[in-house]
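Shown here: the complex without one of its protein chains, the others still in place.
Letters are used for the chains, namely A and B, taken in the order the chains are written, and counting of residues starts over at 1 for each.
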Amino acid sequence: MEENLKTCGVISSDEFKNCKGWPSEERFSKGPVAILECIEEIPCNPCECSCPKGAIYVGHPITNLPTLDESKCVGCKSCIASCPGLAIFVEDHTFSDKEALVSFPFEFIPYPKKGEKVSAVNRKSEVVCPAVVHDIYCTKSNDATMIVTLRVDKEYVHQVRSCKMLGD
Amino acid sequence: MRVIAHPILGNINQDNEVTVYVDGKEMRGIEGEPIAAMLAANKIYTHRLTKKRHEPRGIFCAIGRCTDCVMIVDGIPNVRTCVTPLKEGMVIETQHGVGHWGGEKSV
Partner (left out) sequence: MFEVDLLIVGAGPAGLCAALEAGQEGLSVLLVDENAKPGGQLFKQIHKFFGSEMHKAGTRGFRIGENLVREIAECPNITLWLNSVVFSAIDQNHFEVVHNCSVQVINTKKVIVATGAIEKGLVFPGWTLPGVMGAGALQTMININRVRPGNKLLMVGSGNVGLIVSYQFLQAGGESVILVEAANRIGGYGVHASKIRRYGTNIITGCSVESVSGNGKVESAILAKVDDKFQTIKGTQWEEKVDIVAIAAGLYPLMELLRQLGCEFTMCPPLGGWVPVHDERMETSLNGIFIAGDVSGAEEASTAMEEGRLAAWSVTYDLAKCTKNKYESVRIDITKRLEALRSGPYGIARKNAKDSIYAIAKNFSKLR
């Protein structure tokens, strides 16, 4: 059976083609930018309202897939915790020659600490590379959803979507 | 096992501990929590045994609808342990069969 969002919970490369929230490689090369991994028509729009730059558009009907205006997005991460599906990530490919940053929502304790070495995992929870916690924070409006930023080898950045839970 | 710390809900308040008796054994619980929660925290999962086949039954719906979790509490049978708050000194017993209020013998 083909592995995709509806058979195993992991978006396939085919399904990503319909995603309206995936920035161009050119945009990735310019600095931090959001990725909206939302490919199902669910009635939901908090991401649209969370963006201070108006870079996310859902509009009417509310089941529209969110569209990213990559020219407006500054990669500020405000949208990450707004998504009830935890499907928004921010990547920064310009961090250094070899390393990139990837930010994701994280709702498990214990929380990783800044500077800590952790294992970066992909969408299937497989460890893809070692990583260093570059930043971790939570604002009041995030309501307990931590925003974790990992520093990873650039080669793996598109795969990394979280870190291994520390309780493991 | 108690979920003491939680990423969304924070820590639980365990200040108001009470002592209760389960089938004669002294146990600790938190005042006001459902009896079923105290039992699960003490790793007790069988609340009653069925009348005919003596099969164990425990929590099924946890919101007071299904009556699978009933026990004898302070002498009263068929008490829904998932919605009955725990009090100091409560005497809780495994229920065998359908329960009785005294007079007739339990099955």
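Simple rule for what comes next: contacts are C-beta pairs under 8 Å (C-beta built on N, C-alpha and C of every residue); 3 or more make two chains touch, one makes a residue touch a chain.
Owing to the predicted nature of the structure, the values given are computational and were not obtained by experimental measurement.
S.K.: For a quick check of understanding: of B:Ala36, B:Val70 or B:Met90, which residue touches the chain that isn't displayed?
M.R.: Result: among the candidates, B:Ala36 touches the missing chain.
S.K.: In terms of residues, what is the contact footprint of the unshown chain on chain B?
M.R.: 1-4, 6-9, 12, 33-34, 36-37, 40-41, 45-47, 55-66, 68, 82-83, 85
S.K.: Contact with the hidden chain only, please: which chain A residues?
M.R.: The list for chain A reads 1, 5-11, 37-46, 48-50, 61-63, 82-87, 107-108, 121, 123-125, 143-145, 161-162, 165, 167.
Criterion: only the chains that are shown with their structure count from here on.
S.K.: Quick one: chain A and chain B, Cα centre-to-centre, how many Å?
M.R.: 44
S.K.: Which positions of chain B touch chain A when the two form their complex?
M.R.: Listed in rising order, the residues are 5-8.
S.K.: Tell me, which parts of chain A touch chain B in their complex?
M.R.: Going by the criterion above, the answer is residues 107-109, 111, 143-144, 146.
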